[in-house]
Every structure is written in C-alpha cells, then in structure tokens.
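Notes follow the structure.
Note that one protein chain of the assembly has been removed; the remaining protein chains are unaltered in position.
In order of appearance the chains are A and B, and numbering begins at 1 in each one.
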Amino acid sequence: MSAVEEVVTEAPAVEAVPKRAMTLGNGTSLVMLALFLVVPLLVKNFIIFQLTMLLIYGLAVLALNILTGGSGQFSLGQSAFYAVGAYTSAILMEHAGMNYALTLPIAGVICFGFGFLFGQPALRLSGVYLALATFALATAMPQLLKLGYFEHWTGGVQGLVVTKPDAPFDLPMSQDMWLYYFTLAVTIAIYIFSVNLLRSRSGRAFMAIRDNEIAASAMGIDVALYKTLAFGVSAGITGVAGGLGAIAVQFVAPDSYTIALAISLFLGMVVGGVGWLPGSIVGSAFIIFVPNIAEGISKGLSGAVFGVLLFLVIFLVPHGARQVAIIAQHLIGKAKKN
Amino acid sequence: MELFTNQILAGISTGAIYACMALAVVMIYQAIDHLNFAQGEMAMFSTFVSWQLMQWGVPYWGAFVLTLVFSFAGGIAIERLLFKPLAKAPILTNVAGFIALYSIINSVAGLIWDFTIKQYPTPFGSHPFLGSQLISTHQAGMIGITLILLLLLFFFFRFTRMGLAMRAAASLPESARLVGINTSWMIALGWGMAAAIGSIAGMMIAPVVFLEPNMMLGVLIYGFAAAVLGGLTSPFGAVVGGFLVGIFENLVGTYIPGVGNELKLPIALALIITVLVVKPAGLFGRPIVKRV
Partner (left out) sequence: MTAMLNIKDLRAFYGQVQALHGLNFDLNEGSLTTLLGANGAGKTTTLRAICNMVRTTGAIEFEGAPLAGRSTENIVRLGIAHVPQGRGTFTTMTVEENLQLGAITRKDKAGVISDIERMYDHFPVLKQRYTQQAGTLSGGEQQMLAVARALMLRPRLMLLDEPSFGLAPLIVRDLFKILGKINREDKVTILVVEQNAQLALELADQAYVIETGRIVMAGNAKDIANNEDVRKSYLGY
C-alpha cells in the first residue's frame, strides 16, 4: 500500500530526524573538533571557563535530545538530574575526598538509576501529563536540597564549595584550561556514545516508540523497558554534566538548579533542532550567551529582549539549527555543481 | 475535626482562584490542544491594565468591562501576529514561543509598573461572609463569579453555533474545514476567550495575592494542575479540579510535618500525578483512544 492512499492518523508530537542526518558529515566534524581543540589556546581564562560551560550545557541539551528527540518523551525535569549529579560530585569530593574524575561515573550511574526509576511511573503519562510530572520533579528538587534533614551533607541553603582540580602531572596549564580539555574529552566520548546509541537497535526502538507507540508495541518492542532506559540514559548524561558543572563553577547550591534551568535546557534543545545531536552545542550557546546579549541591549527590559530574540530565531528557523545546516548543505551542494 | 473542616473550607476559597485560572487553561486547550505557559502573564498584564484604569479614575466595573474587551482583543492579536506564523511549526517550537511570550510580558509589566506590591480592590468587600470567619465576602464573590463563568461557558459550548464550531475545530480540524468552518479563526477566537477569562481570574485573584508582575506563576501552575486533574476537555472538571487542588494544598500544608510553603507545590503536584496514573484522562476527561 503506497503512502499516498493511507488513512491519516494522529501525527507524532515530535518529528523524526532521518538517521542519515543525525550527525554532521565527517568533514564538518573534523573542523569542529579542530576548533574546539585550538581556540582555548588563544583566549583568556574567563573565556575558557565559558567554553567549558558551553560544553557542559551542551551535554545536558544532548541528554534532553536523546529523551525527547529520540524517544519522544517530553521532560521539563532535567534540572533535577543535573542537580543530583552536581551534588553527588560535590559531596563525594568534599566529604569523601574523592578524586574529581572518579565522581563523574558515579554521578552518572546514580542519575541513571534515578532516571530509570522516575521513568517507571512516567510510563503511564505522556505529552502534557508527563510535562507536568517532570515539572513537579524540577520544582521539588531545590526544596528537597534545602531540607534540614539532609543539611549535614548538602550544606542546606548555602550549599557546598567545591575545590577546583589542578592539572595532573604538573602540566603547564591553568586549572581552567585543564578542566576545559578534560570536559572536552568527556563530551566527545559521550557524543560518540550517543550517536552510536541512536544508530543501534536501542536507538531504533526509541524512535519507533517516538513515532508510534502502539505500532512499536505491536512489533514486539518492549516499550516499558526502552522508555525507562531512555529516561535513565538521559538522566545519567545530565548527571555527568551536573558533576562537571559543579567542578567548573566551584560550588553547588539549591537555587542554582531551579525550573529555570530545566526551561533553559528545553529552549536549547528547540533552538538547536530537536533530535539533532550536533545542534545541542548551538542550543547551549544560545542559552548561555543570548541572555547576556539581551541584558547588554537593555537592562530594564532584558527579559523582553530575550523573548524577542527567541521569537526571531523560531520564526526564521522553526526547526532550529538543524534547518540552518540543511540549508547550508543545499547551498554547498549547489555551489559544487556550478 | 473542626480543624479539618476549616481547612477544607479554606481550601475551597483558595481553590476558587485555581478554578478560575483552570477555566482559562481549558479554554485554550480546547482551541489549540496545548497548554500556554504565558497565560498567567497575560492575565497579570490585564489585571495591571485594569488597575491602571482605576488609577485614572475609571470606576471598578467600568474598568472590569474595558479590561475584558482589551484582553479579548489582545488575545486575538497575539495569536494572529505571533502564533499563526508558527501554525505549521512543530509543537515544541510553539512551546518555545509561549516561553518567549512569558518572558516578554513579564519584563514589560515590570518596566511599566515595577515590582513593588500594589493593593488591588475587590468589588465584594472583605467582611466575613455570612458571619463565618473562614470565607470573606470577596472569596464568596470569587466562587460566585467562577460558577457564573462556568455556566456561561457550558451554555456557549453546548447551545451556540459558535461553540459547536469551536468544539469541532478543536476535535477534528480537517473535518471541520470540510463543513466550511474557518479553523484558523476558531483558534484566534479561542485565544481571545482564554485571555478574557484569564483576565477575570487575575482581577479576582489580585485582591488576595496582591498585584505584582510575578503574582501569577504559582497560580498558573496550580491552574494547569487543576485543569489536568479535572480532565483537560471539561470546564466542569476544571472547576472541580480547582477546588480539589485548593483543598489538597491546604491539607498538605496543615497535616504533613515539615512541609513549609516551598514543598507544598511539588507535593500537591505529586498527588495530582498519582491520580493521573490511575485515571490518565483526569477525573472528568474523556478517555482518549489512539488509533495506530
């Protein structure tokens, strides 16, 4: 039966990104890698710090892309997983004296478990209902972190100070630069993992669930398993990002991880292009730099300017940075022909 | 026992606020099949407009009506200018649009009227209602207005041609077009009506929570929760949901130890979600059957 005669059914809420287009081409990837390796050598420490945050938020947006763009589950709760990862690293480093690098996989695993568990009750919810549930999680987290019961570990309202690590083996670079390259290595590893995940059988299961859950289930896909798995993986990556964030920013405090962070990550995903992993870095850049630009344009109306800039972006490229990449690809293709 | 009944009654009073907001939420959901995060801000802005009119000497009910008209027109204008261009864009992009709108309205309101708290008048007075210590005349008035709104909406959707057309456009847009309905304008109308209802909610709530640009955030979230709890397609459910949320919130605050103001919201939300897990379409919602 050809597609033309099919009966129209409800379109999936999250549109599909064709598998081919999931990543950048090899050439572009190499150029990006080169840029990421070389630029820090040329700029001041504070810019290096901002670049590190760019990578860290890029990871968090990437995680959301896997969850929403990959498995079609809408989450406004990523800030909760980020917070858990951040606090895990901070507590292990400051209370248990653990090496910073070791805290990351632990943060990742704990958040994976947390996400996997949260995915269970979330199975029965979708769309706006899931959004509400994840929203509840995100609003609860800062309050939980402030609870007197945990204060001995979490530092309560004031939070914890985190010691920034020095470069190992007495390498001649600043703390910021070392942390940047460390973060870059982690980011690349997670990026490659994510791309392979989405290309694997699990990834196909995610996308089948995203596009048509009933059909996926009828095909024999264990929908419950893969949905919770997606939540777990996404939470795990976000947790690692949170841990890195704690180290980079040098402290953790409950009010750093509010719903505003979750909303920012969501915006980052949309601006980057939902489901398009390379776009995560573009989204991250948007949520880090555009608010500053907005404040620069008008301190009193910074929120309004931000909103206007956001509207401009979504009017021009409703499908995010991925749309820009596709247009660029077309133009390059045309130029090559001529 | 008396404490319990008191808390229930108090919950119903605050619940009227959420019920009112929930009606606006359901209204917009009927029109666009989605929740609009900027609705609270639109209600807040409308309330400020009414306040400003009163500052300029317009009497309360005159300002009320003018604000209704302004909000209705404003809602339509926002939809036509900002969201009609996004009609073909993915839903998530539209959600980003709502967030952008939130940011703009909040910021502009802050600039025009600044963030200091202002008193807002109530047409119902604030004496004890029928001698009761728990419900003031204002709260009774709020409940009354919410119920009147509910009746008007019910009448509109069930017995008017426009209401029927809007329901059709929201339910099956393609079929609606095939009977000649301009579905695009139905959406605009839905926005206008939601904005107007929201403005009523704002003007009812402001005397209680005081007027300032961030007054609606908590209310909106509880309003969403109430609408979802009631079943997003049912105005009646929205009102019941609103009262239930008010009661939940009060009981949680009173009876669960160690829960201050900050944890009330997530716990109330958690309770609602528990209900949803059992009844996914909400208490009065229509169960959705999905075809492959």
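One rule holds in what follows: a residue touches a chain if its C-beta (ideal position, glycine included) is under 8 Å from a C-beta of that chain, and two chains touch if they have at least 3 such contacts.
This structure is a prediction, so every number in the text was calculated from the model and none was measured.
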Candidates B:A87, B:V179 or B:I256 - the one touching the absent chain: B:V179
Contact with the hidden chain (one of B:T5, B:Q55 or B:S171): B:S171
In chain B, positions touching the absent partner: 161, 164-165, 167-168, 171-172, 174-183, 286
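Basically, only the chains that are shown with their structure count from here on.
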Whole-Å gap separating chain A and chain B, where each centre is the average of the chain's CA atoms: 32
Contact set on chain B toward chain A in their complex: 34-35, 82, 85-86, 88-93, 95-97, 99-104, 106-108, 110-111, 174, 221, 224-225, 228, 232, 258, 262-263, 265-267, 269-270, 272-273, 276-277, 280, 290-292
Contacting residues of chain A [partner chain B, same complex]: 8-10, 13-15, 68, 74, 121, 124-125, 128-129, 131-133, 135-137, 139-140, 142-144, 146-149, 212-215, 218, 263, 266-267, 269-271, 274, 300-308, 310-311, 314-315, 318-320
